[in-house]
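A protein chain is absent from this complex, but the other protein chains hold their places.
Order as written gives the chain letters A, B and C; numbering starts at 1 within each chain.
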């Protein structure tokens, strides 16, 4: 059992009263991810609402802010209790056997135009064993092909752009991997967390985007950008791509600054300090 | 109460056994749309499964077909019991008050890149009263600007393409209208039905794509292509755009031919024949 | 010396008088390509004008047609006197040494967005010897990666689309090859001719698009689609891409049908019948 303690501080200047915010910075809660404690501090005395999506368990913090400075400080301690499995025992699920609620993750989305990549994906991955190792092959293909470069993409950059230009940040790696998975009928979704274990050379601790692929009736974790340690990913939100899973969606005239994030492993309930590490087996934190 | 009777015949050549099909040709069932009777006939003796999405009530028929010809014949009689309202009494719902399950319809999707149209949408529609008439203005803008032309678009055509090239078919009109609604924070979704009332000059009766916008806590119907009669739209599926709501999604080596569709109004339970007609008031068949 | 005899018949319905046509169906004339005889027959008694581009020697037939049927019949006998060279003796020309009039063929164009493919091209081809064999490697890469499929693209399809979707016709192969050449600083241009030697399984004899790359101060021929015999390519037009080098550019309300084209090798001035064939050495028909 890994116990992670983290805090997120977001600072905004609300230039006009009545700006709506939808945050996805609360740790999701499910059988594998337990919130031991959490605290939310808002610098404005605002009514706010926490909506939990019944299917994904993503929690959305919603509020309407007044003009002036707004600071959102969220901190939590979370236990991660991964389901693990041996890669060779994890097969794909045929389309006919997929649960209905998983089907949307087969279809193309704003940033993951899987429909355009079918030929390429079949040529590269169509002949491989239909299981975890095929998804690893897709992850490796993306990781080998794309160069990680800060500020090399923007909010309009799609999987197709990343395939063509071969450069991006973690969200771009995730989008391309998701599009390729869907192109060979593997459900895949976008997940957000913190880049636990990333090299300080990449800058301060930041939000992270990674991939969950649906295999053997669970969602398994993959990190196509390869910059962080998947075992340390606690999930905030999931969605079909970054359009669904921004850490903050803002409606109104607001200026923001870079988030300040801290995360560390701490001793768990048994007093043991278990550090996330790279492992050869498969990890899952969601069986829905 | 309008009673519609329709049939859909789909013919395929399955070139390799094991092709998966996901159909969305069953009439959705909810308080406003009641299935009086329905029948499904498959030309192959196949196990099949009907999955109903708990949120949208869309029903998905799923089956795995053998090689050879496959005919799917679905027929049903459906009662439509529209909720109606006066346009001037239908206001938009502020972002903060939107139900959580409606939020995904605010975000950009595969074919509706609302994020790219924010400036345009605010300039054109930002100053209008925030209610039904604003959505009508968007519908009219799309209808006036885009020319309906069969075969003028393909499966890769997006709302941005349609905006630029100013030509399309019903799905393109729907995508552009949806993108513009979302760009001014009005939740909008893609709906599929039959083009009841379309002029025979457009060809035989066909599937139709239209728009539902979320206003005053209901989904209201709009037909941006203007070719059919909204009161005659019985809904099969809904989704964020055509990527979600195809009438048939096929995985495998399959050839298809054009669907053969018939629809007519028939006497209702009270023995009255109520014909769908163009009306000035607002129509809704879904309050979720 | 190869002698080719060909005819091109183009049929149009001009729906409104005053339609302008710009044709590029006259064989270019230069030191390597000599027109022995040629004839042009127009079914309407029209003034027409033949403009020869001083740099490329492309000849443009320009006319303004009356309403009604218009048939353009052009036939010619042309001698091809290829400059040949051994691939290993053909080096690239450094940017600093390129003649000024060649520079435009280094830059991106409508259908060849070489600027977006720089990373990919350097990774794939940056390490190769800078000469003919590098261009062959680019040609082979394109040929292996893209599937030839009639009607798989349209007038909006670019090199980037072809790279992503991996399917196209001869013009798409040419665009992608051109874009990749330019991305590693090799001037490349689009050329049009007839698909001499193409398999009848691809349909009747047709116009063809291929590539000329500037190496060792000449333009060398390449056929990335691989469907025809380069030695049989007599050139009509060249340009930066298909936007410049259409066989017919039409301004007005006109309907057309498929061109009817015939080409054959005939005995040359010495009475010898030399048939174009696939060869291992390099071919050039232009030294400008």
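The rule is simple: contacts are C-beta pairs under 8 Å (C-beta built on N, C-alpha and C of every residue); 3 or more make two chains touch, one makes a residue touch a chain.
All figures in this text were calculated on a predicted structure; none of them were measured in a lab.
Would you mind listing the shown chains in contact with the chain that isn't displayed?
Those shown chains that the absent chain touches are B, C.
Among B:42, B:67 or B:120, which residue is in touch with the absent chain?
Selected residue, touching the omitted chain: B:120.
So which bits of subunit C touch the chain we can't see?
Counting only subunit C, the missing chain is touched by 20, 22, 49, 51-53, 60, 62-64, 94-96, 100-101, 103-104, 107-110, 113, 115-116, 155-156, 185, 240, 243-244, 249, 251.
Against the chain that's been left off, what residues of subunit B make contact? List them.
Subunit B touches the missing chain through residues 116-117, 119-120, 123, 147, 160, 163-167.
Here is the rule we go by: only the chains that are shown with their structure count from here on.
What topology does the chain contact graph adopt: line, ring, star, complete, or other?
Contact pattern: an open line, chains touching in sequence.
Determine the centre-to-centre distance between subunit A and subunit B, using the mean Cα coordinates as centres, and give it in whole Å.
Once rounded, the distance between the two centres reads 31 Å.
Which integer distance in Å separates the CA centroid of subunit B from that of subunit C?
Taking the average C-alpha coordinate of subunit B and of subunit C, the gap between them is 45 Å.
What is the distance, in whole Å, between the centres of subunit A and subunit C, each centre taken as the mean of its C-alpha atoms?
Measuring from centre to centre gives 48 Å for this pair.
For subunit C, what residues touch not just one other chain but two or more?
none
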